[in-house]
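A single protein chain has been removed from this complex, and every other one stays in its place.
Presenting subunit A:
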Amino acid sequence: MFSFLLRRVIAALGTLLLSSVMVFLAVQALPGDVATQVLGRDATPDAVAALRKQMGLDQPAWERYADWIKGALHGDFGTSLVTTKPVGGEVAQYLGNSAMIAVVTVLFAVTGSVVLGVVAGLYRDRWPDHLISTVSLVGMSVPEFVVATVLVLAFSVTVPVLPAVVLYGPGAGFGQLLPAVWLPAASLAIVMAAYIVRMARTSVIDVMASEYVTTARLKGLTTWRVVTRHALPSALLPTLHVIALNVAWLVGGVAVVENVFNYPGIGKLMLTSVQNRDLPVIQAIALISAVVYVVCNLAADLGSMALNPKLRTRGGRIR
């Protein structure tokens, strides 16, 4: 148990380091650099050269990376090359805004889709299953910006009850952002829920066909009890991993939706930063995304352990 945890933590740290290196290399490979992107087409060559020097871009790439890692270990993520504000505070602000969307999305998408998936699994090949499966298949196939655009048309343009875009900057308050959270969250929830529904349905079908469920039924237990006590815990095991991956996707994958709604979240910050070649910000976001991925996966593994008696015993192994 302990060694398992230790191995997971070491693997997690390795993943973080590796991802920071890969992001750094990827950004180096982007055409153009921050000096030309920041100053734009108006810039005189002298101005570009001066800015490059001022930003330390004339130093070798590995030196800049080493500086950054050293700072990050001390909790200092450097300053943004564009706004010259500390990266840590800036990222935290945007992350906080995105968290509002994420919380709403997770609450609705996870609970709703698990329930729908279980219902579909229990009513396999009957009309509730057909309905849920078809709708979730559509949800899965339609890109989030289409869902978002349709929602804007419905709830901002045709029946104007919710804002189509956020007009405030990243410093917007909770009250200002609250009305703007629902449409982005709904767009993400619809796309995300589809996967969880499909997974939950399949797991429930598998489990309900298994021998121990048959045994439990033969013992004369009620369907309700069979489902809640015997089938669900096992059925949720594989679903947990899908949920974990989707929650992690929320952090990195909201970029498109946040852009459609002009929502001042981490996804929008990432887009702007990549476009500006704002290296310290990109790296900080990448590191945070990696942390979220690792933590979500770790949580899913621990959740699996809690749900699966076999894994709770000593020497139990994760497949």
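Just so it is clear, a residue touches a chain if its C-beta (ideal position, glycine included) is under 8 Å from a C-beta of that chain, and two chains touch if they have at least 3 such contacts; residues count from 1.
Just so it is clear, contacts and distances are computed from a predicted model.
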The chain not rendered here carries, per UniProt and among "histidine kinase", "Short-chain dehydrogenase", "Peptide ABC transporter substrate-binding protein" or "4Fe-4S ferredoxin", the name "Peptide ABC transporter substrate-binding protein"
Residue of A:57, A:72, A:118 or A:255 in touch with the missing chain, whole complex considered: A:255
Contact with the hidden chain, among A:73, A:157 or A:218, goes to A:157
I'm checking contacts with the chain that's been left out. Which of A:274, A:288 or A:305 qualifies? A:274
For the chain that got dropped from the picture, name the residues of subunit A it touches. 30-32, 36-47, 50, 80, 82-84, 143, 145-146, 149-150, 152-153, 156-157, 160, 163-165, 167-171, 255-256, 259-262, 268, 271-272, 274-276, 278
